[in-house]
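Missing here is one protein chain; the remaining ones are kept as they sit in the complex.
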Amino acid sequence: MSLIYNWMYYIASGGLILIGMYIILVKTNLIKIIIGLNFIDTGVNILLVCIGYVKGRTAPIFSTSRINPTNVVDPVPQALVLTAIVIGVAVLALALSIAIKVYEHNKTLNVTKIRGLKW
Amino acid sequence: MRTRKIISIIILLILAGGFILTFSQIPFGKDKINVAHYYISKGIEETGAVNIVTSVVLNYRGFDTLGEVTVLFIAAIGLGAVLFTEKRVQKHASKSKDDKTKKASLILRTGSNLLFPLILLFGAYIFVHGHLTPGGGFQGGAVIASGFLLMYLAFPKQSINKKSLSVVESLSGLIFVGIGLFGLIFSGYFLSNFLPKGIPNTLFSAGIIPIIYIAVGFKVGFELTSVIDDLLGRGK
Amino acid sequence: MVNPSLLIGLPLAFAFSIPLFGLISKKIEKYIPIIALFINMVISFMLIPQILKKPIVVSIGGWSPPFCINLVVGPLGILLATLISGIGFLVSIYAVSYIKEEPTEKYHILFLLLMVGAIGIVLTGDIFNLFVFFEILCISSYALVAYYKDKEGTEAAMKYLIQGSVGSSFILIGVALLYGFFGTLNMADIASRITSANPTYLFITLAFLITGFGIEAAIFPLNAWLPDAHSSAPSSISAILSGIAIKTGVYGVARMVYTIFNANSILLFIAFLGLLTLLIGEMCAFRQDDIKRLLAYSSIGQIGLIIFALGIATSLGVFASLFQIVSHALAKALLFLAAGYMIYRVGSKSIASLNGLGKKMPLTSFAFTIGSFSLIGLPPFAGFVSKLSIVYAAMQVKKPVFLAFIAIALIATIIEAGYFFKIVQNLYFKEGKNLDKITESSGYILIPIAILAILIIVIGVHPQFITGLLKASARELLERAGYIGWVLGGT
Partner (left out) sequence: MQLITILVVSFLGAGIVYLTGKFSGRVRDISAVLVSLAVVILVGLAYNQKIYTNFYSLPFLNLSLSLRLNYLSWFFAIIVAGIGFLSILFSLEYIKDYQGVGFYYFMMLFVNAGMLGIVLSADFLSFYIFWEMMSWGTYLLISYKGGKAVAAGLKYIIMSVAGSLAMLFAIVSLYASYGTLKFSSLASLLQIASPGYILFLLLMFVVGFGVKNAIWTLHTWLPDAHAEAVSPFSAVLTGVLVRMGMYGFLLIMYSIVGLSLLHKLGYGLLNFNYILCWIGAITIVIPTFTALLQNDSKRLLAWHGIGQGGYMVLGIGVATSLGIAGGILHTLNYAVCGALLFFVVGAIEHRTGGVRDLNELGGLIKRMPVTFIAGLAGISGLIGVPLTNSFVSKWMIYKTLIMENYPFLAFAAFIGTWGTILSVYKFLHNIFLGQLPEKYKDVKEVPLTMQIPMILLSLAIILFGILPGIPLKVISGIEKSFGVEPLSTTMFGMPKEIGELNLINILAVLLVAGIVVYLIFSLSAKSRRVNQDDNYAAGLFVPRGKYQYSARFYDQAYRIIGPYLHDVVDDFYYWLVGKSKSSFQIVRQIYTGNINTYALYILLFLTLLIFVKLGWGL
């Protein structure tokens, strides 16, 4: 049981990453592929948070004096996740806008048909 | 397609194996904190912010945040650049359609009017208190943008003035970089916390952190708004 | 002393202020990148002598190195930063009259931010910060590739975006795992602790990082985005992408392999990959009819050569690789700029449509010829010296495998010569159609092209201008103890 408990978050993050990759590899709908990218992003974010987590400790905010400096989790991954989320949002927004344009030009979102550029 | 699926599954299995091997070296929930010990023990004293995440985000790793703000800025600008042409065309086309199709219900309109200032206030609260409580410029900015999104839903025909948006965006960006450059002038380090730290756990503390967070809050809020605006296919 | 953080801070400030300048007058906007990058160029030139004496480590925020982000301005960093700001400066001059499609304001902002990203990548000493700057570079280039909003551009941007963001996710995974292993993000700190982890498992992290940076660096199976993106972007952006963006990918790979992981076992494989990239790039380029696509594939080939030389891993090999980076950046930027304006004048991208332009646009064609000769590696141009150094470096290791590799690389050069000489002939010795209205490029176009051509010749004739810096840079990559010492103090 403790094995699952210990590995749960890792499984979630790795699973999300792998599912995202599978979507990118197999799905032909452009929007779905972008969703796949987001899956990977989320998976990585979870991974970052997992890495910073320490069992039984609290958030690194010393708003009350009861909090012991030895009893907080690692603040750095949380800061990194913050950045990573924003970057993910930025990429997502740009991806969607380009997808809109691609649809306008090709009248389809099927990537197997959007093959004007090859070789 | 079938073969591709099989190949991808094989690849992903190998990758999963790689993940398992690596994760086995990084035990979950154990104390692996290394550099961050410094932040936890010295953070309050050095930056004046009780939220250590904030002090990491804005002081120790403030450069990342500057980059992050830049990324968001790029996304907003890039979105504007990519979706540029069809705006004018659609504006004409949509005008006639809008009257019939895009009219929000009375409840939505009244509720939005009521909620909008509150949302703005809440957002402002979040980014002003970024150094004290969980939260900060990005979160606050997102809340503000949600308020604008609500307004777009309620009043689909109206649109925010893009020019003032971009002015706020670039001004707040400039403030961030400017503070960094001031730091360079006053204490010789880019983005150094040159303002007085104040007493921890009070609103006016933590030196440059609140100022930057306010700028970031405005910037993120308006950038996300302009992203929404662009994706709606309107704007100037 | 000039603070190197200005190299990032100032252009960023200029980029943020472009909309404000736009309020004053629409005409000022396009000169802002020129000013910003010119200042950058001057600063980096001023820094070079200092850095050759002693590398500068600047912390952002004022804490001591492992605890905050710091810029490590060693010879390699300043070399690439100078190259980036120099080429960026020239391209921004070019863009003044080349970019006419609205919204020009947004183009200039994105362009300047792209340069900020590239400079940040080469200067930063923190691996997560590296990722952030990498994203700045990538996202702005996605948007710029789609800048024309035509069918090709958006399609290319879409493909670039998907592959690029898979790559940056990989980098982030790598960064996260590294943090998990070592609890620090400072590259020097990681490098000094790298022996404490099990190398086999650590390798998976390295694999993620190499793949991530390899996508931007266009190593063979990862480079499918490149021909699309480079050929459909505006030519000024193609010049930047080919001249600079892929080099930052190479920098990333080199930094990971050499400085951080000290992964000597993988170098032979990297050299092999480089060779494969070279061959495939040249083969594909040979069959192209679209001039920009041809140049893009040729970039793949050249990047293969660069990575091959990087894999030789002697001081001369790394030196040659960096030299090739410089000479390829100059030549490819020149080629894209010149070809871009020819395309603009002719209205078609096909090689056949360039026929006879040598008489109508003599200076542009002449510069194009110089660029292509330099890429083939003919004396007295810069490409010759760099290619000679690569061949010599490969021979010097005295391993039969490298002897075979370099022989294959030379055969690839013949293919390269085949298509470039063909284009030069098209320019000068073939009769063109409908050339009556075509005139020589205007001043803003010619100045950067001419400067690049002169630089190619000057470096080719007198390579000593840069070899000192290149040698120091090669040393920086190979002597990781030195790098760790600069940042963390002691040795």
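By written order: A, B and C. Residues from 1 in each chain.
The rule is simple: contacts are C-beta pairs under 8 Å (C-beta built on N, C-alpha and C of every residue); 3 or more make two chains touch, one makes a residue touch a chain.
This is a predicted model, so every value here is computed, not measured.
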Listed by label, the shown chains touching the absent chain are A, B, C
Which one, C:224, C:363, C:435 or C:458, makes contact with the chain that was left out? C:224
One chain is left out of this view; which of C:28, C:417, C:435 or C:488 touches it in the full complex? C:417
With the missing chain put back, which residues of chain B would touch it? List them for me. 4, 7-8, 11-12, 14-15, 18, 21
If you put the missing chain back, which residues of chain A would it touch? 21, 24-28, 33, 111-112, 114-119
Residues of chain C (touch criterion as defined above) contacting the omitted chain: 158-159, 162-163, 166-167, 170, 200, 203-204, 207-208, 210-211, 214-215, 219, 221-222, 224-225, 227, 265-266, 269, 280, 283-284, 286-287, 319, 359, 373, 376, 378-380, 384-385, 388-389, 391-392, 395-396, 398, 403, 406-407, 410-411, 413-415, 417-418, 421-422, 424-425, 428-431, 463-464, 467-468, 470-471
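The working rule: only the chains that are shown with their structure count from here on.
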Note: chain C sits from chain A at a C-alpha centroid distance in Å of 28
Calculate how many whole Å lie between the centre of chain A and the centre of chain B, each centre taken as the average of the chain's C-alpha atoms. 16
Each of the following residues of chain A touches two or more other chains, namely 17, 21, 51, 74, 76, 80, 83, 87, 90-91, 94, 98, 101
Got the chain C residues that touch at least 2 other chains? 128, 132, 135, 139, 142-143, 146, 149, 154, 157, 177, 180, 183, 185
Residues of chain B touching chain A in their complex? 1, 4-5, 8-9, 11-12, 15-16, 19-20, 23, 26-33, 35-36, 39-41, 43-44, 50-53, 55-57, 61, 64-65, 67-68, 71-72, 74-76, 78-79, 82-83, 86, 132-134, 136, 138, 200-201, 220, 227, 230-231
Note which residues of chain B are touching chain C in the complex, please. 18-19, 21-22, 24-26, 32-36, 38-39, 46, 59-64, 66-68, 70-71, 73-75, 77-82, 84-85, 163, 166-167, 169-171, 173-174, 177-178, 180-181, 183-184, 187-193
For a test of understanding, state which residues of chain A touch chain C in their complex under the given definition. 17, 21, 24, 30, 33-34, 37, 40-41, 44, 47-48, 51, 74, 76-77, 80, 83-84, 87, 90-91, 94-95, 98-99, 101-102, 105-106, 114, 116-117, 119
